[in-house]
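To start, the structure itself, in structure tokens.
Note that one protein chain of the assembly has been removed; the remaining protein chains are unaltered in position.
A and B are the chain letters, set down in written order, and residue numbers restart from 1 in every chain.
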Amino acid sequence: MSVPLQVHRTFLEDAFRRFAQNRLALIGLVLVLLIIFFAVFAHFLAPFSYEKARFDRVLLMPFQHPEHPLGTDEVGRDYLSRLIYGARTSLIVSLSVQGISLLIGLPVGAIAGYFGGKFDYVICRVIDIMTAFPALLFTILIISVLGGGLGTIVIALSLTSWIIIARITRAQVLSLRELEYCIAARSIGASEWRILMRHLLPNAMSPILIAVSFGIPAVIFAEAGLSFLGLGVNDPIASWGKMVGVSNAYIRVYWHLALFPTLAIAITMLGFSFLGDGLRDALDPKQKIQK
Amino acid sequence: MILFAVSVIVFSLMHSVPGGPFDERKGRLPAAAKANILKKYGLDQPVWKQYMNYMSHALRFDFGIPYQRPHTTVAKLIGKSWLITVQVGLTTIFFAFSIGIILGIYAAYHQNTWIDNFVTFISSLGVTVPNFVVAMWLILIFAVHYNWVPMGGWGSSGQCLFGKYFCTDWILPVVAYAIAPMSLVARYTRASVVEVMGEEYVRTARAKGLNESKVMRRHVFRNAQIPMITALGTEIPNLITGSIFIESTFRINGLGKYFVTSTLNRDYPMIMATFLLVALLWGIIYLLTDIAYTLIDPRIRLGGSSIN
Partner (left out) sequence: MSETVLEVNNLTASFQTLDGEVKAVNGISYELKYGEILGIVGESGSGKSVGVMSLTRLIPPKECTLSGEVIFQGENLLNLHSSDILRVRGDKISMIFQDPMTSLNPVLTIGEQISETIIHHKKVSESEARKNTLELLHLVGIPDVQQRIKKYPHQFSGGMRQRVMIAMGLACKPAILIADEPTTALDVTIQAQIIDLIKKIKDDIGMSVIWITHDLGIIAGLAQRVLVMYAGKIVEEAPVEELYAKPLHPYTQGLLNSLPRLDGSKHEELSPIEGLPPNLIDYPQKCPFFDRCGKRKEICSDPPVLKKTIYPEHLVSCHLY
């Protein structure tokens, strides 16, 4: 009776393989790369400036004018260009917010988890309260205090986002701590310990990575929503949410004002969402069982 | 306890801001006039005293006078909007949960068939797309293009089912708002039911010869409810208080809308009041769902006293 061959793969190779087999995840990846492409090269791709108003070309419908395939907005700016620059706004905000969240959340979570004590207790209470309470309302409150604008939103959103990172980091540090002591207690040789660290670290990083990958669309949503309400970025910065918000008044006739940014938002969210799902499925330790 | 913390935070935020509603941004006021106004609104007293003052008034529902409209009181302005937001929330909860649960159970029962995959996929879409985006699409299709339903307002379209309830202009907002929670509910329901269906006591129930309907009702669903309520419990207060985008899109005069406008105008009393009300509403409902949870799971209710 032959024993089935056990192929030895590292954790990362395994995860990568699983990811590559997931069709939705790949679609997500493609979409995300597209968005990033547009955001980075906006300057070269957009035919017009996103801020120059032209009052002789106000509210053109798509294809009404050869130079504006997607029409123009209420002050005559080319919609296509605004859309492309909108990608940049979304990405800048979301990446900044996640970046700051990591900057604050990682150390706070790590310290709380590692040292415990009163600090940990306080942090836990904070995490509990802020996780349960709807973050959006809180964010708006902060904005009401600080005023609107790009900087404000980034700060406000960061203040609600770092909590999630902190919580995950804390949980990871706690479980790692147990493991370390266990190993020390069993006095396994040092080299094995190093191997374990090499396996432990990817395990520890995964939930954080997944949180970030889900956090980015969440921030994009938040920024779009806030700008939609008028509480977000200021003119003339191009934001999809803002574009949607403004379009509500004109929707009876100028449907293009609403349609394109909403599609942009939806596609972006879906792309990141599929990507995030794919990452989570690929990195999920429960799926490490090999066939 | 949380409410107290929240109100303290809010209040301190309001006052830590270097600037107020009557600052230079709004236009210059002569110093004397400014002092007068500050005195009238009690803003010149030490912070903690202001807080006590405010809370004692608040408990009597006297939130003061909104800066933007000194003619009426905050209370009057918000009074009606409170109810409207609750209406929006409750209607949405009703539809989102009932349809969501049915879909979830259906998908779980037909696990891994095309029905299940379809429902799962659609619900992942429903959860991701923001509700104001969905709202705009719905408006574009059903209000603008087809003109079947009105575009905005709440209760003002005149065509209603029960007097002033369930009017045609309720349709779009509720649908738009309900899609995301419905998808979430369906997902959690499905996961929970699938897990319970794999439990041993379901096998026992079948071995006893009970028919499928009894098995599903008494054994599967009763147990599936428990993790569902944990997961979905916070959805309920969030839904009641989170209709901001919907209210804005459909021009509904709810609490959310006032929250937004007062923020745009830096209207202290309004902001405080609306935020506190929202927080209060949220807190009450959170408590209620917590209570419901303990009622349903006997293991929590009775603890685990082992009898020999």
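Here is the rule we go by: contacts are C-beta pairs under 8 Å (C-beta built on N, C-alpha and C of every residue); 3 or more make two chains touch, one makes a residue touch a chain.
The model shown is predicted, which means the values in this text are computed figures rather than measured ones.
Colleague: Considering the whole complex, which of B:Q87, B:S123, B:T189 or B:N223 touches the chain not shown?
Modeller: B:N223
Colleague: What residues on chain B make contact with the chain left out of this view?
Modeller: Its contact residues with the unshown chain are 199-201, 203-211, 214, 218-219, 222-223, 226, 296-299, 302, 304-308.
The definition used in the following text is that only the chains that are shown with their structure count from here on.
Colleague: Per the contact definition, I'd like the list of chain B residues that touch chain A in the complex.
Modeller: Against chain A, chain B makes touches at 2, 5-6, 10, 13-14, 16-17, 124-125, 128-130, 132-133, 136-137, 139-140, 144, 151, 234, 237-238, 241-242, 244-245, 248-249, 259-260, 262-264, 266, 271, 275, 278-279, 282, 286.
Colleague: Within their complex, state which residues of chain A touch chain B.
Modeller: Touching chain B from chain A are residues 129, 132-134, 136-137, 140-146, 217, 221, 224-225, 228-231, 244-245, 247-248, 251-252, 255, 258-259, 262, 265-266, 269-270, 273, 277.
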